[in-house]
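The complex appears here without one of its protein chains, the remainder shown in place.
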Amino acid sequence: MAYGYYPGCSAHGTAKEYDISTRKVCVKLGIQLEDVADWNCCGASPAHATSEELSLALPLRNLALAEKQGLNSIMTTCSACYNRLKVAHETVKESPETLDRINDIVGEPYNKTLKVTHFVNFLSEEVGLEKLKEKVVKPLKDVKAACYYGCLLTRPPELVTIDADPENPTIMDGIVEALGAEAPDWSHKTECCGASLALSRTDIVVRLSGEILKAARFADADCIIVACPLCYANLDMRQSQIASRHGVDYSLPILFISELMGIALGVNYDELGIDKHMVSAANMLREKGLM
Amino acid sequence: MVESSQNDNIEILTYSEVEEVGGYIGNFEVKIRKKARLVDLEKCTGCGTCYQKCPVKVPSEFDMEMGMRKAIYVPFPQAVPNVPVIDKEHCRMFTKGKCSICQKLCQADAIDYEQEDEIIEDKFGAIVVATGYDLFDASVYGEYGGGRFKDVISGLQLERLISPSGPTGGHIIRPSDGKEPKNVVFIQCVGSRDVEKGRPYCSNVCCMYTAKHAVLLKEHLPEVQTNIFYMDIRSPGKNYEQFVQRTMEQFGALYIRGRVSKIYQRGDKLIVKGADTLAACQVEVEADMVVLATGITARHDSKEVATKLGIPYDEFGFFTELHPKLAPIETVTSGVFLTGACQAPKDIPDTVASASGAASKVAALFSSDRMSMAPLVSTIDTSVCSMCKACMEVCPYGAIQEEEITLRDGTKKKQLTVLESVCHGCGACVSTCKSSCIMLRGMTDEQIFDELMAVAQ
Amino acid sequence: MEESNWEPKVIGFLCHWCSYAGADLSGSARLEYPHNIRIIRIPCSGRVDPMFILRALQNGVDGVLVSGCHPGDCHYQSGNFHARRKFAVINRLLKYVGIEPERVQFSWVAASEGPKMAQVIKEFVEGVRKVGPNRLFKDEKKDGE
Amino acid sequence: MIYQLNANVRNFGETISELSGVDISTCYQCGKCTAGCPVVMEMSHTPNQIMRLIQLGLKDEVLSSPTPWLCASCETCTTRCPKEVDIAKIMDTLRILALKEGYKRKEPNVVAFNKIFLDSIKNNGRLQETKLAMAFNFKTLQFFKDMMLGQKLFMKGKISFSGDAISGVDAVKAIFERSKGFLDKGER
Amino acid sequence: MENRLKEEAGKLLKEGKVDYIVGYGKGTVNLRTSPLITNKEEDLEGLVINPFIANNLSRYPVELKGRVGIVVKGCDSRSLTSLMQDKKVKREDLIIFGIPCEGVVDLKKLAGQIGAEIDRVTDAEKEGENLTLQVDGSKKTIPFRDVIFDKCYGCEHPTPLEYDVLLGSEVTPNLDIEKSLEKIKALDDMDTPERWDYWKEQFSKCIRCYGCRNVCPACFCERCFVDVNMPQWVATYATWQDNLTFQLIRTLHVAGRCSDCGECERACPVGIPLRSLQRKMVEEVKDLFGHEVGIDKDAPPVFSHYEATDPDEFMK
Amino acid sequence: MSRIGVFICHCGVNISSVVDVEKLAEELAHEDGVAFSTEYKYMCSDPGQRIIKDAMEEHDLDGVVVASCSPRLHERTFQLCVEGAGLNRYKMEMANIREQCSWVHKDKEFATEKARDLIKMAVAKVRKNQPFDQLSIPVFKKALVIGGGIAGMQASIDIANAGHKVTLVERTPTIGGRMAQLDKTFPTLDCSA
Partner (left out) sequence: MGYKKIKKDQLKTLFNELSKDCSLFVPSGSKGYVGFDPWDGNSADFTEWYGNTTIPPKALFFPPVEAMLRFRKGEAGYEIEELLPNGRPQIVFGVRPCDARALKITDILFSDTYRDPYYLKRRENATIVGLACNEPCDTCFCTSLDISPGESQDVDLLCTDIGDELLMEAVSDKGEDLLSKMSGLSDASGEEESKAKQLGESAKEKITRQIDTSGLLDKMRSSFENREYWEDVSRKCMSCGICTYVCPTCHCFDICDENNKKDGKRVRNWDSCKFPLFTRMPMENPRHEKWRRIRQRYHHKFEYFQMNFEAIACTGCGRCIRECPVNVDVTEIIGGIQAL
C-alpha cells in the first residue's frame, strides 16, 4: 500500500536533493510513496506569527486532500512542514469546535483519520531498524555522524515529538547506527538554528548555526545529519558566511539523512544529488572509502 | 537510633513489612512479614568477616550508588541492629547456587540460607504511620542530562560524598574523574514547584539543605566557588534565615535568581545555561559539578500502604490528615496517626515535633482501659429478615453473625445479629438488604428520605 | 416553576470520607460551582440505595449525583466496589426505561480532589440543565379521577 | 523607569490570556525561558521580562518591543517552562496584536519577510524561494544581500525563476480571505 | 417419562426421603397444567409432563417445610440454583427431577393462532417439530416453534444444570436469540423519551395485584420493600409513577437472580411486557459482570461480591 | 410535634456576607417542628454555645440544628455542647452552609435559598434522630509504629517513655532511615546519628 507523501516547498527548491534522495531510498526499501495531489504550503512560521486560523487552515487543507485521496497516513521530510501538519492535526483532534471552525475556512472537511509522521519516525516505526540493517550494502564504517534534530522535530513535545525524550532524542541516532555509522552524543542536538529568521535576521542565524557547527566539531563529528531543509539551509548554505564571521572554517559536510541512507543502501552517489551541497561531502566520503 | 534500640519498651522489627491491618481503634489486628534475613539475629556477633570476604559487589543503596556494598552487608557501620543481611537477588548462593563463603567463615554459625519469611500476628491499640518519603528522581529532567552526566548529582549523593563514613571517606571528588571540583553549581526546585513535572508543591527542605551543602563544601574545599540557582529562598524556621545569610556572607556562595534551562557537557566541564532574572540576562557557568536539589515526593508505594491502613492520600500520594488545621496528626481512621514526611514534605524539626505529637495522641488514647465509640451502627429487624444473608456477604468487617435463639415456646430460631463494636457503620448492608430490614443508626433510610423530601418539594 | 427562570435542582449523595470532604475542600479553596446542588452526607457510597435515586427523580428532583471514594480507597474497604456494581446496573436500567442519562451521575472523588469535585458538580449541573426540567413523573391529569 | 499601576492593571494580561488561551498569571518569573532562549542576547527584553510586563499591564512597552519579532519560534521556552506556560504562543499573539493595532515595527525586516512569504503562498499556493528572496531584498532595500550565495545556488540548479503554482490557488486564496487575525493596519 | 416420575416420586414419598412432591398436574382449564404439590402418594397419579408445563415451581420449596422432590425445566432449575445461592433452599433438602425442555407452549400465542377453538381442543401432543391438536374431532397441526414462549427461543440451558434424576435425554439448545429479544431490540431502537412514554403507558395499566412479584422465584423477601412504610418508599396504591418505581426497584432486586423464566409476564393480567425489563437486565448483568444466573450453586450472588476490575467507565 | 432549635452561624462574615442569615433565622422559625430559631456571629464560641444552651432550656428543645461550617470540623463541638445542656449528642445535626454554600457561591439570593434548603434538610433529619448511648470498647495498650526513620524512632521513644509497649517495624535491614544518610543537619550542623 502506498504512503502519502508531502514534499513541502523546499523540496522543489533549496532542498531538491532531499526530495530526490528520499524517493531513491524509498524505492530501495520497497516503499511506495504517493504524493498528496495539489498540496499547498504549510504556512511555516510566518503563518502562526500572523494568524492562528491561517496557521491551522493551510496545513489542514493538505490533510483534507490526502484524506480525500484515500490515504491513511501522510509523511513529510521537512521538520517545519511536519510540525505544522502535526500541530494542526492534534489541535483539531483535541477540539471539535476548532475542527468545525477550520473546516469551514478550508472548505474541505477533515475527519482526523490520518496518521501524520516525519520521515525519521516513519523509518524507525514503519520500516524498522532491523529491516534497515538488512538492506545496508555499504556499512558506513568509521563515519562519525552527529545527528541534528533542531527544534521543530521535538517541540512542543506533547504535540509533535518523535522521541520519548525530547531533550535528548536518539531516534535518528538509531537510524544512523543501523547504517553502520557512529552517532556521537553531543550537546547541540536540539538547539535552534534560527530558521525562521534566515532572511530577516541573517546575523542571528549565522551566530546560532556557528555554535552548532562548533559543538559538532567538538564532538569530533565527520558530518552533521539533518532531517529538515531549513536546518540544512542554515548549516550548509551559510557555512562560508559563518567562516568569515567567526573566523573558523569548519568545512563540515551537512548531509540529509536520506542521503546518508542512500550511500549505505547502495544508491549511486550521483543519483543522490549530494553534489548540490555548498560544502562538499566528497572528501569526507572518499576518506571513509564510501566513494 | 541507639536510644530507641536500648529502650525496653520498644521492640524493633527490621527488614519487616506490615502485611495486613484489620480491626479498629484500640483493637487493631496486624500481620507483619518478617523477611528472611538469612542471618540469625541472635547468633551474629557483628564481627564483619562475612561481608569483608563476600565476593559479590553491588552498588550501595545507602550510599546512593556512589559506592559499593557486598551481597551480604550492613548498610552502614552504625546500623541498628548491627547484623548483616543477605541480598538474595545478588548473593551467589541464590544466583549461581554455590559459594557459601560467608557461611564457612562465620564463627557464630549465624548464616542460614534456608531461613524463610515469618509472619507475626499481633494486636495493637494504635498505629503510627512514619513511612517517610522518596527523593524526586531527577532523571526526568532531560535538559539536565536526564542522568547521563556523571557529575550532575543529587543533594543526597553529595551528602554521601561529604560523609566521613561515605564511599570516599568524606573526600569530595567528582564522580567522573575523582578530581576535586572548583566551580560547583547548585540548582534548586528540581522536582519542586514544577507543574510540568507533576510536582507543583514546595518541598520545604531544599533551600536549607542547599545552603548547608554550600557551607559544608566550602568548609571541605576552601577554594571552591558555589553558585546557587534559586527562585525564592524559603527560610522561615528558627535561625534559618541567619543561616542562609551566613552562607552568602561568610561562605561566599553566589546566589543567582533564575532557573537553569540546560546543562551540557563540553570536555570535562559542564556548561550550565541559566538566567539571572535580576540582571535580566542569560548566565553561562562552566562548572565542574552540578548538584540538583531534588525535592521530596511521596513514597512510591504509599498508595498500597494507605489502602492497607484505610487512610486517604492526596494526588501526590502523601497521606491526608483528618483536618489540615485542627487534626493534623489524626487520620480518618481513628487510631491511625501520621508523623513525618509521609504526610507532607517536612524538615527535621517539624518531623520530630509531629512525632512527639503522634506519641502524645497515642499516650492519651492509652491513658484509660476503655474508650467510648459512636454507636452509629447497623441493627437488624429480625422479624422481617428473610435470611438471605446478603448483608453478611457485603460486610467488610464480618460484623453480622448468625445466632440461634430460643423462642418462648421453646423452639429454636436462627437469626442474624450485628456485633456493635465490630460494625463501622458504613451502611453497605443497609442498601444491600432488599427488604429494608437493616437500619443504620443516625442515618436511616427514613432520615435520608426525609432529607431528600425536604428539598424535593 | 416557570420554564424561563427554571433552575435545576439536583441532589448529591456524597461519601463522608472522600467526596464530602472534597466538597469541603472546594469550599476552603473557594472554588465556585453551581448553587443548584443540595448535598446529603452519607457514610459511604455503598450506603446508597437505588431507591434514593428513583424517589428523588419521582419527586421532581432534576438530577442525582452519587460520589464516593476511588476504587480501592474505600474507607470501609469495599463499600464502593459493591456500590459500583449496583450503579453499573442502575445506570443501564435507567437508560433502558428512558430516563435521560444526564440525570443520574456517579463519580469517584477523593478527599483531596476539591477541584475535581467542583468540576464534577459543574459538569453535572450543566448536563442536567441541558436536558431540562424533570417532567418524567409529572402527570398530565391529576390523579383520583 | 517608573511605571504606574492603576486598577486596570490586569486588563492587558487578560486580553492576552483570552487571545492566546494561555493564562498569563501562571508565570512565576523563574526565568527558565530566558535561560534557554537562543536569541535572548539580541532582545531588549528577555522573555520573562515580557511576561512580567504583560502581568503589569504595560501594553505599549510590550507591543512596541522587538522581542516578539526576534523570537525564532523554537519553543524551547514552552517546552521547559515548569508552569506549562506556552510562551511561544504568547509571542505569536503579541505579533498578531502588534500588527493589528499598528505598533511601530522594531524589526521591520521580520514583518516584511512574513508578509512577502504569505503573499507568495496566497498567490501561488506554494512558496517560491527565489522570488521570496528577491522580493524580500527589494522590499528591504538590501539589493546585494546574499548575492554570492544566490549565484552559487543558481549554479547548483537550486534556483529557478519559473513558477511552482498549484491548481487549487483559489482554494488557498479563500483560506486567506476567511482566516481571522490576518490584519495589517500599517504602522502607527 | 411421566411414569418414571410417578414411580420415583412414589418411592421417595414412601421411603420418607421427601416430605412433599412438587410437580405438574392437569389443570382445570383446557390445555393448562397446574402445580401439583402433595404429600400423599395417591395424588401422584395426577402428575403430568407435557408441552404446557408453564409454571416455575422452584418457588415452592422456599415455603414448604421439609424435604422436597421437585420437577424442574431448564429455566426453573436455574431459578432453583439461584435460590441456593441466596440460601433460601438447601441442595441437600431437594431431590430434583430434571425435564429436558424443548420449549413450553404459550397459550396466548396458541389462541392467537387458532382463536376460540382453543376452548375446544380435546387433545394436544408434540409430534416432532409440530404440535398436533384435536379440535372438534379433527386433527390440526401447528409448527411447535411458532407457539412457544419468547423466552424459549433464547434458552441456552434447556436441560437442567442441577438434577438428581433426569427425565429423558439431554436437549441441545435450539437458539434464536434474535427472536427471543425482538421486543427488547425494538425498545433499544427507540429514542429515550419514546422509551419512557412506552413504559409510562404500560405501567398506567398496572393494578398492583403483585402477580409478577408473587410468582417470581427471585422475589423471596419476607417483607417486600413496597410494604415498608418508614419511609414509604412506594405508595401502596396504583399510580403509574409508583407502579413504575415499584417495578424498577423490583427489577434491580432480581437482577442477577432472574433466570428469564418469564413467569412475571405470563402472570400479569393486564399484559405488561415485564419480560422486556427482566430479560434486558439478564443481558446487562452478563455484559457487565460476566454473570450468568443459576450456573454455579456455590458462587456468591452477583451483588454480594465484586471484582476490582468491574466496569468503571461510566463513573466520572 | 418536635421542638427543634435552629442556630445559624455568621462565621464572622464567612457565611453572612453571602447568605442572608437574619432572613433565614426569621423564616425558619415558622418551619414545621421548629420551636426556636436564631443567628449569631460565632456559634462555636463560648457565647455562641451559651445561646444554644439557654435556648434549649427556655424552649425545651428536643433537637438542635446548627447551621455553620462543615460537620467534619465542629460536629463534636456542638455534640458536646448539647450534651452539656442535657440533650443526647445524637439529637444534634449540622447544616454545612459555609464550605458547601457561602464559600462556593456568590449569588446571594441563590446561596440563601440553598442554605435554607440545607437547614430544612437538617431539620427533617433531626426530627427522626434518636438518642443513643456511646459504645464502650477496650483499648489494647500497645502501639505499632510503621517506619524506622527519624519520625518513627522519635514517636517510638516518646510512646515508650510514656510507659507503653511499642513495636517499630522497618522495611530495610536497619533503622535510621533517610537521616542516617545525612552528614550534618541545619541549622545547627549537628551530626545526624
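Order of writing sets the labels: A, B, C, D, E and F. Residues in every chain begin at 1.
Here is the rule we go by: a contact is a pair of C-beta atoms (placed from the backbone, for glycine too) under 8 Å apart; a residue touches a chain by one contact, two chains touch by 3 or more.
Since the model is a prediction, treat every value here as computed from it, not as a measurement.
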| item | value |
| --- | --- |
| Hidden partner chain, touching residue among E:E45, E:D119 or E:D287 | E:D119 |
| Listed residues E:S58, E:T159 or E:T239, member touching the removed chain | E:T239 |
| Touch criterion as defined above, residue of E:L83, E:L167, E:V215 or E:L288 at the omitted chain | E:V215 |
| Residues of chain E in contact with the chain not shown | 27-30, 32-38, 55, 59-60, 63-64, 116, 119, 205, 207-211, 213-215, 227, 235-239, 263, 266-267, 269-273 |
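We adopt the following convention: only the chains that are shown with their structure count from here on.
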| item | value |
| --- | --- |
| Least hop count linking chain D to chain E through chains in contact | 2 |
| Excluding chain F, groups that stay connected where the other chains sit | one piece |
| Of A-B and B-E, pair with higher C-beta contact tally | B-E |
| Chain B and chain F, separation of their C-alpha mean positions in angstrom | 29 |
| Inter-centroid spacing, chain F versus chain C (mean Cα positions, whole Å) | 25 |
| Junction residues of chain E, two or more chains touched | 225, 233, 303 |
| Junction residues of chain F, two or more chains touched | 72, 117, 121 |
| Set of all touching chain pairs, with the criterion as stated earlier | A-B, A-D, B-C, B-D, B-E, B-F, C-E, C-F |
| For the chain B and chain C complex, residues of the former touching the latter | 303, 306-307, 310, 312-315, 320, 332-333, 394, 396-397, 424-428, 430-432, 440, 443, 445, 448-449, 451-453, 455-457 |
| Chain B partner contacts - residues on chain A that touch it in the complex | 165-168, 185, 187-188, 215, 218 |
| Chain C to chain F touching residues, read off their complex | 7, 16, 20-21, 23-24, 26-28, 30-33, 35, 38-41, 118 |
